[in-house]
Structures are given as C-alpha cells and as structure tokens.
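Note that this complex is displayed minus one protein chain, with the remaining chains in position.
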Amino acid sequence: MQAKTTILSLPTEEFVHPGTRACTGCGLAIAYRIGLKALGKDTMLIVPPSCLTVLQGLFPVASTKLPCLNVTFASTAAAATGILATLKTQGNQHTTVAAWAGDGGTSDIGLQALSGAAERGDNFIYFCYDNEGYMNTGVQRSGTTPIGAITANTPFKGKLQQKKDVPAIMAAHNLSYVAACSAAYPLDLHDKIIKCKDMPGTKYFHIHVPCPPGWGYDPRYGIKIGRLAVETGYYDLYEIVNGEFKLTAASEKLVEKRKLVPVREYFRAQSRFKILTDELITDIQNQIDEKWAGYYKQDE
Amino acid sequence: MHIIENGNVAAALGVKLCRAAVIAAYPITPQTPVTERLSEYVEAGEMKAEYIHVESEHSALAVCIAASSTGARTFTATSSNGLLYMHEQVQWAAGARLPIVMCVVNRAISAPWNVWNDQQDSISQRDTGWIQMYCADHQQIIDSVIKAYWLAEKVSIPIMVCYDGYILSHTYMPFDVPDQELVDTFLPPFQPDYALNPEEPANLNTVTLPDVRMDVNGKLAHGYMEIRYLLHEDLRKTPAVAADAEKRFAEIFGRGGDPYLEPYRCDDADYVAVGLGSITYQLRVSVDVLRKEGINVGVMGVRFYRPFPDTAIAKALKGKKGVIVFEKALSYGYEGALVSDLKSALYEHLAGTGHLPLVQNFIAGIGGREIRTDDLTQNFRAAIHSRIAKEPVWIGLKL
Partner (left out) sequence: MGTRNYRRKTSHSEHGPGDGGRTGSWRVERPVIDQSLCIPCKRNKEACFICWLFCPDVVISRTIPPKIDLEYCKGCGICAEECPTKAITMVDEAKFSDEEKDKE
C-alpha cells in the first residue's frame, strides 16, 4: 500500500523554471509543477497547442527541464504512440511518456487520436488539464465547458450544453487506470501518478484547473475555488482502477461527512456564471444531490 | 534476386530492406497492399519494426513525426484523401526537418469520390518542402525507396516516393530485389543530429517569433523566417546531394543514371514530350511511332519533381523546337502543374538566348480515364504540326 505523500515528503526537485508566460495565478501551473515531480526526470512530454505551450516557453527558451515534443492540435496521443514506438525499438522500457493536453485538445479535436491510442493499449499517461474552455485563444467554449458558462463565443446565453464527461468516455476503453484530480489537491494528483506508472496501457488523468481570466475571479482565490468545486460535490476526485470506481481524498471524505456546500457558492465566486438562473442552479443542485445519494448508498 | 511482383510489393520490399523501425499507416485504396505486406513481414519476424495500427492518416504521420524526432527510421504510405487529411502533418514534417519517407500511391482526389489514378494528390503537396520523386516502373519504385532514405537522412528533409495507383501499384513486372548486405552498405543506420531524450532535454517545435531572440546561452537564435529559409536553402542544395546518391547507388548496385531526368531518344529530338511517372513509358510507344513517320521526337521523364531540377531541365530542352507536357494534375483554373514549373525554368534559363522552345500542355487520365496510346500519339503529332492552343488541352474528354 503506497504511503500518502505529504507536503514535507513531496520531492523538492523542481522541473519548471520561474518566469513563465503563464497567467498570474494559473491553476495549470500548479498541477503541472507537482505532476512533473511525480513523473520525474526520466520522462518525455508531448504538448499540443494550449496554455501549456505558452507556459513551456517560446523558442529558443524552454521553461521545462524535461524533453518535450510540440505537436499539432489533433495528434497529441498519436505522438505519444510514436515516441513509445521508438523507445521500444531502442529497448527502453523505463522512460515514462506523458502527454499534457488541454480540455479542447482532448475532448474535442484530440478525442479521435486519444481513443485510438487507448484502444491500442499504448503505454503512456495522458493528462487532460481541464480549465473548461479554449483559454489560450481567449476563452472560447469547449466540450468540457460547464452548462451556463459565459465564454467569448457564448457571450450572452452561456453554454447551452452539458459538460462532456471525458473520464467516462475513457473508462469505456477498459483502461487500467482513469483518474479525476484537481489542481487544488496536488498531493492527490501526485500520488495517483506514482500509483499508475507501472500499470499497463494508456492511463488517463482529468485535472480540474481553475483559470483566473477564463472563469472570472481574483487570482488569489484559485485554490479556494478549486476546493469549492470539490466540496460542493460538483467536481469529484476519483480513480477507476481496472473498472472499479472509487472516490479519493476530499471527495472520499465527503461521503463520510454527508454534507455538501451548496453549489450556488461555487457559481457565485466566478463571473462566468453570472447569468445562471435560479432554476438552472436548482436543477444542477438536484443533479448533484442525486449523484451523491448514489455514492452514499454504495457506501452503506 | 529477380522477381515478378506488383508495385506495392516493390515498395514494401524497399522499406524492408531499409530496415525501417517504425511503420504507421492507415488503409486507403490503392495503398493498402503496401502496408499489409509490411505487417506480414513484421508479424512473421522478418522485419524488426514497430507496426502501429493508427486510427487515421493524420495520426499515421503524427506517429512518424514523433518516432523520427526520437531517433527512429520511419515509414508511412497513403493516397488521395488520406494524403489530404495528413496535409497539416506533411507541412509539419518538413518544417521539423525530419527524414521521413512516405510512398504516395497516386490516386485522384475528391470531391467527387474516385479511386483510380491521377497525380493530383501528390502534386497538391508540391509546395510543402518535401522532396518528391516519381517512378515509372517497379525497379524505380524499390530503388527510389532505398535512395530516398539515404537522401532524406543526409539532408534532413522528408521525401515522397510517388507511383501511379493501379497502373504501377497493382500490375506485375519483373524487377531486381537487391541483397540486404548491399543495402546495408549503401544505407547505414539512422544517426540524427538530435533525438529527443531525457539526458539532453530540449523543447522541439514550440512557438517561434517573427524576429530573432536570445537563447539561454546568450546567443542570438534564428527566428521563424530563418528556420523556413534554411529549409528552402537546403532544398536548393538537394539536387547535388541527389546526384551523390545516384552515383553511390550505381557504384553499389550497378544501375542508375541521371538523378533527375529519364530521357528517351531526346538527344537529336526536335520535339520532346515531358511527363511524370508511368505515362512517360506509354509515350515511348508514341515516340517510336512518330520517329517512323520521320519526325524527330523524344520523351523525358522527370524523376525528381521537388526540388524542381530547373537547371537540368533547361539544359536538356535548350534549343528544342517544342516541348509537349502530358500530365495528370493541374492547378485548377490555370494550367498543369508540371508545365508551369517547366515554363518557369525554361524562361529563367533560356529567355533572350534564342533557344527558348514553345510549350504545349495536355491534361490526361484525370480520375483514371483511360489514356489510349493512340490518343497520345495523335495529340503529340498535332502539337508538333501546329501549337494547338495556349490553354491546356484535356485528352479523352467526353463532354
């Protein structure tokens, strides 16, 4: 049984330099930084066009100390497959291959390649950092933008459709490991990466990352808002190990606590939700309550 | 070893002999037998390679790009819409300076759907910075694949080896399959200048700026414009390296000749037909017929289409009375692709010298429309007697 990492036992080596072009208070920066600690030095990264491309630096300066291949938007997972293929021909079974893509690059344009790689069982870890929109290009809506959110191209009515459940889509590929994490719970993310490294096939991580300009909040509240998403039961931390679903960390504790913060508080904290009607909020609250009733029942 | 096989098998054998390490391809008619044969070699253990069953052509080239960046010799093949689908990656591979070799089994593009042969697919990629070689028979297919790996890895530019779908891919011809030992002598293992690895980390192909910028060592690094210029410059230098490849190939395998052109009865010809691929062999029949009628004609195949061998072409056609270009692709709304490039080369080198030939353009075989040799001969003859039209003439059109 793997020991839980604490702040004090977290590896101190940093794999990112300061002075990146990431926005002030970027949630991705936190998830990425801690995620790389878990991945370690013997890792190759793949990154499509996204906020991370910018964070990683413009030519000729790189902010990450690990090897990284930038690729076209739709081909992240295929590139991971390609790197793996070469490593195999070189007899290298130890280097970790890790793809980091945004929600747009995963749930929309990148879904085909990701599904293909997962179906082939290609042995890499795929991280989708979900800031719930195409943030790098100025906050346009993506498949994982939540219903009601105002974005640059859903400016008055907000997104009309539900958030796409990408972890569920990936779980349907019979993967050995699927995880839902959050930048607000970096130690949970860290330990899940360590746990799954030696599991076979494609491993999928979905990381909720708060985004100050995209979501509309003062950057200092980034972690608080990430936490609220979990404490309201709106976004859950879990893992699916060989098909078996299990809540983890703060979400797991909520099952014991049996008390969720009203989701209205999560919406009130971000200006992108300012047009949510009371009716819609009630709808969403009901959906959350129903989901958690299911969790409570399973626990009994 | 001489065998009788189809063009697709010739290509697969070439790839096998070159010891490609990563193969990623998606099925599309008429390319499928190439990759099927390669999968047989891999599964039977005859070839030590990773064979990836990708879910699209875009991913096929994505896998090759990533694999090549990490240090493996890679291969893919496609046709028609498959090539169009991977166009974004085609541009990427050239800009990333990766020595990928891809066979394009020429097929008409859509809309509307058509699975038969013309050359619009690879021609539509002529500006991407890939080197393009066109084959007229099966020996050229297998030999070109082998030459392509050597050349690509020497100049670090990807290469398309193109051959006509069905006409070459599915027909049977005798050809020589070189010994593995000879190929190993000609083509040593792939040694890239840089392969992505954790010991020497780098960030590849990230965003470049319009202007130059300091790198982490305090040195001024190239901007996007310089990187793109260097691709162009290296392509301009490629014909000389291709000549080296041809020479080396001839030394080891005992066959070869002109790296760029394949002339037939051109030396004393007054009129020369020019084309890409198998149509040029068909035109040899027309040449023989017209020669018997007392007209001095010849036909010249262009083996190397990109970078365009303008100097060699101008030299070969200097002083000819007429050049008649027969081709299976065009720049829609204007004229054939080859004829445009050819006219530009002739003008560049021969304008004002008094040796500039007249040029006539014929478009044939679009969407696999049968090209009857009689039609070729008739149109060739007519073009000689009077320049038919300033516009390209479509042979075999049935409006």
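Per-chain numbering from 1; labels A and B assigned in written order.
By our rule, a contact is a pair of C-beta atoms (placed from the backbone, for glycine too) under 8 Å apart; a residue touches a chain by one contact, two chains touch by 3 or more.
Everything numeric here is computed off the predicted structure, so don't read it as measured data.
For the chain left out of this panel, the touching residue among B:99, B:259 or B:322 is B:99. Taking the complete complex into account, B:205 is the one of B:74, B:128 or B:205 that touches the chain left out.
Within the whole complex, the absent chain has one touching residue among A:4, A:17 or A:274, and that is A:17. Considering the complete assembly, subunit B touches the hidden chain via residues 95-97, 99, 153-156, 188, 191-194, 201-208, 215-217, 221-222, 227, 230-231, 234.
Where subunit A meets the omitted chain, the residues involved are 7-8, 10, 12, 14, 16-22, 24-27, 29-30, 33-34, 57-65, 70, 186, 212, 218-224.
Heads up, the rule we're going with is that only the chains that are shown with their structure count from here on.
Subunit A and subunit B have CA centres that are 43 Å apart. Only residues 41-44, 46, 53-54, 56-62, 64-72, 74-75, 77-83, 85-90, 95, 112-113, 115-116, 119-120 of subunit A touch subunit B when the two sit together in their complex. Considering their complex, residues 21-22, 24, 48-50, 52-56, 58-60, 62-72, 88-89, 92, 196-198, 200-209, 213-216, 221 of subunit B touch subunit A.
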